[in-house]
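Handing you this structure, nothing more for now.
A protein chain is absent from this complex, but the other protein chains hold their places.
Then we have subunit A:
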Amino acid sequence: MSRIHGRQGLAGWLFMSPAIIGLGVFMVAPIALALWVSFRDWSGLTPLGASEPAGAANYADLLTDSSVVRGDFAKSLRNNLYYVLGVVPAQTFLAFLLALVVNARLLKGRTFFRTAFYFPSVTSSIAVAFIFIFLFSPTGVVNTVLSAVLPGKVDLVWLDDSDGLLHLLLRAVGVDAAPGALRGEFMDLSWWDWLSGPSVALSSVMILATWTTTGTFMLMFLAGLQNVPEELEEAASIDGASPRQRFFRITLPLLKPTLFLVLTLGIIGTWQVFDQVYAMTSGGPQKTTLTPAYLIYREGFQNSAMGRAAAIAFVVLVIILVFTGVQRLVLRKER
């Protein structure tokens, strides 16, 4: 008996070995090495073996030692936080709405709309970014349309405007500088600057991100909607449920697993935003579109501080884990 089991075990390992080797070489080993690099003083310009151990210095640079590096990291966290808070709800809500529309049985040309809404997601993000640069230019379509709709001429320089939306709002009600309570600093960035809100430039990037990802999530919601059994809805109708009740009592609860998936993927994706920033703003103006992912690139390849770049990657990993954890807890509680 045991010999047969033993052989079966061996066969099992053999069948799994391609996957295990693949995961090991392309996932586990690089991640372990990157973790090791984050504790080294390595420029990336000489072989890794020639680097010096740095202890936790790379992490200290980012989190505890007061310096311009920590200030930049704080700015990138602030920017990305506003980015996540703006993009994730917007893309989730829009995707759900579009899925409902496309799923409606009465809609004519459903295939056309489905393709149209999904199109931005399959287009190269760099190409889309360049098109948005034109749209948001001072003489671009956005300003032209706004000028036509709003009184007066709109000549906003979208991608070069570093004013935070919350600061602008406060300025509109007469608060132009930090009140005394916000004079203090956290991680080399004043509380007043932490509360700036996303800059106009970052908001443009957020609009672009929402536009490109909504299609993908729409597809996921659509799949979820089509999995809702028709019998359930029919049964509810026969029991006298109104369309509103059917939506809130049947459709929405059944879509919870999809919602969980969309939110999780959304949070992970938005904490890693890089290509749009790289193509559109390079972290400017006044560092208001700097994100941790862009900072990794800047520190690793332009500043020759590969160890610090790896440390940023792991701090971001922790942040993503925390965010997903919190979101799991919230969704579970409601269940």
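Remarks
Basically, a residue touches a chain if its C-beta (ideal position, glycine included) is under 8 Å from a C-beta of that chain, and two chains touch if they have at least 3 such contacts; residues count from 1.
FYI, contacts and distances are computed from a predicted model.
As stated in its UniProt record, the chain not included in the shown complex is "ABC transporter substrate-binding protein", which appears among "Protocatechuate 4,5-dioxygenase subunit alpha", "ABC transporter substrate-binding protein", "MaoC-like domain-containing protein" or "Acetolactate synthase small subunit". Considering the whole complex, the residue from A:I207, A:L263 or A:A305 that touches the absent chain is A:A305.
Residue A:S125 is the one among A:N58, A:S125 or A:S203 that touches the chain missing from this view. Looking at A:I31, A:A104, A:I131 or A:L169, the residue that reaches the missing chain in the full complex is A:I31. Although one chain is not drawn, its touching partners on subunit A can still be listed: residues 25, 29-31, 33-34, 37, 43-50, 67-69, 72, 125, 137-140, 155, 157, 159-160, 162-163, 209, 212-213, 216, 265-266, 268-270, 272-275, 284-287, 293, 296-297, 300-306, 309-310, 313.
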